[in-house]
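Provided herewith is a single structure, encoded as structure tokens, for subsequent inquiry.
For this depiction, one protein chain was excluded, whereas all remaining protein chains were kept in their positions.
In this document, chain identifiers A and B correspond to the written order of the chains, with residue numbering beginning at 1 in each.
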Amino acid sequence: MSNTPAPLDNMELAMPTPWQQSWSMAKYHLGLQTGALIVLIALICAVFAPWIAPTDPYAQDLANRLAPTIWQEGGSWAHILGTDGYGRDVFSRLIWGTQVTMIVGFGAAVISGIVGSTLGMLGGYLGGRVDAAVIFLINVKLAMPGVLIALSLVSIFGGSLLSITIILSLLFWDHFAVVTRTATQEVRTREFIAAAECSGASRSWILFREILPNITSKIIVIGSLEMGIAILVEAALSFLGLGIQPPTPSWGILVAEARDTMFFKPHLIIAPGLAIFILVVGINLLGDGIRDVTEPQGRN
Amino acid sequence: MADMTDACPAPILSVRNLEVTLRTPVGDLQATRGVSYDILPGETFAIVGESGCGKSIASMALMGLLPRIAHASADRCRFDGQEILGLSRRKLSRIRGNTLSMIFQDPMTSLNPVYTIGDQLTEVFVRHGKGNRAQARERAVFLLERVGIKNASARLNAYPHQLSGGLRQRVVIAMAMMCSPKLIIADEPTTALDVTVQMRTLALLAELQKEFGLSIILITHDLGVVASLSDRVAVMYAGQIVETAPTAQLFADPTHPYTQGLIRCIPSYGTPDPDSELSTIPGMVPSLIGRQKGCAFRNRCPLAFSDCGQVAEVALQKTGEDHAYRCLRPHDSLIAHWRGLHGESV
Partner (left out) sequence: MWRYFVKRLGIAILVVITVSVISFGLLRLSGDLAQIIAGEGATQAQIQETRILYGLDRHMVLQYLDWAGKAMTGDLGRSLFTNEPVFQLIATRLPVTATLAFSSLLLAICVALPLGVFAAVYRNSWIDRAALGIAVFGSAVPNFWFALVLIYIFGVQLRLLPISGSASWWHFVLPTVTLSTMVMPQIMRLTRGGMIDALDSDYVKMAWAKGLNPGIVFFKHALRNALLPVVALSAVSLGFLLGGSVIVESVFSLNGIGSLAYESIQRADFPVVQSILFVLSFIYVLLTLLSDLINARIDPRIRLY
């Protein structure tokens, strides 16, 4: 018998990097893939609307109002989903509507994400009075009826794409703040922060280079949730007439316009509502999926 | 204490070939492999090993408390004359907390925060039909006093958060004693406690054991705890028992290279010279996913040779009355290795 140590053969442990690990989990995550696909399709529709949409979404054809869909009797390929009460092509309006939806949803999520995460990180990291102030702001925000505030703000500032986006972002920052604050408090107690502090790193360095990367996945998950809610609220405001103004094709407006004819042309209402529903489900699936593959506690 | 006057008392717990498999997304994980042991009435049997070696999950399997993804099988798993593995939940629940009870690792989390100590102590007594509420309270007060909690009857109305960690662990111990069990499984009972409280808690367990004739399975990673409390020890590594021996013998003649490594890691044992470095066992525990060939310790073993990776399975070899180890090397060469490491101390 020799005394040479045994070769390590297959007992060696090759630890995958977090990215590799997330990626290999993503390959089996059906929800994540479905969500990503839905969001991708919506993104393509929004960016390439002028080329995808068969006709001009504003072009009225009063001779051809409420035309039937392709699967109904008398339907034609010219108007796959038929036309609305002004003879506009519903399919084209639906595709163009993706633009409003994605811009407002994404814009509101990003702005509120930046505001809310900054507040939450400052409160969580600095503690003391800053934290008390952040908590107070969150409490004030929670106590205000969000939809009514948004409605009054729109009536004051008008229903442009920019103002709607900014007003909606006022509605959603608190969730980011709550989550990042807690996450920051948790990260702050870890040793690498103490190490950075001991080596004389500035506060902004610690906040943005040490803490932020550790809570990014949480922010992305909240971002996806809030984007979904922002899309729903935009549609609701537009539906009530205090959002995006007609004739701009917002999905909420499409539903509102179809309301008069809903009893004999239900598909006009089904289509935009379903579009909102599917997109929001897709965004939520994507967000949940990202959480599952990036957060360690999601890994069973 | 192992009862030496009785020639061969029937074991209170007899386990043969216990296998626990965890189904994980990346494959089946063999948490324990062929674990076998007997526990005699009134003895303390320690199971030691690093975290993840399967020592906890083996006892969770006995209690029927495995996570959903786990599956346990055994040739035999007989407690108090009854096969307990695969017993229906209803039948098992009559044993749990009654003749077989458990002490969990962390007293901070193992008491329900929204109920009083008294409520949690008495419910197990009433549940197993040992008496009514008043009798349960009487028993609870008696046991709380016995485990050294002053002013016990007032403490019954306290909530867990009002007690310190050491006191809570005493409550947990009292709770395990409520129905006069025959066997207590203590899973790292002192790990979560302050060092100053650890020894007192261990002493308490030893007293209770003597007084009530209990058997104890002591699961720990701390050989110091083993030395102070147990009669016999099983050392586990990567899901297998690699060595089992009476405690004194294990410390005197550790045979398996892993046991030797563990003992050398105790500062006072391995290196009497304060200037020398502390011993460690280099390397990492291998992944238990999929069935591995050969000895699981070979990548960290100072005595490994080519055969260690070739054999299908390393068998447990008996050396003496109650001592066995799982290694291909002959006994005398292992002992020689140990003596060579520090000849004068053994």
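Annotations
Here is the rule we use: a contact is a pair of C-beta atoms (placed from the backbone, for glycine too) under 8 Å apart; a residue touches a chain by one contact, two chains touch by 3 or more.
What you are looking at is a predicted structure, and each value in this text was computed from that prediction instead of being measured.
Screening A:24, A:139 or A:202 for touch with the missing chain picks out A:139.
The residue from A:63, A:156 or A:198 that touches the chain not shown here is A:156. The hidden chain makes contact, of the residues B:161, B:210, B:318 or B:339, with B:161. Where subunit A meets the missing chain, the touching residues are 136, 139-140, 142-149, 151-153, 155-156, 228, 232, 235-236, 239-240, 242, 252, 255, 259, 262-263, 266, 269-270, 272-273, 276-277, 280-281, 284-285. Within subunit B, the residues in touch with the undisplayed chain are 63-65, 68, 89, 92-98, 101-102, 104-106, 109-116, 123-124, 127-128, 159, 161-162, 172, 175.
Assume only the chains that are shown with their structure count from here on.
Subunit A and subunit B have Cα centroids lying 50 Å from one another.
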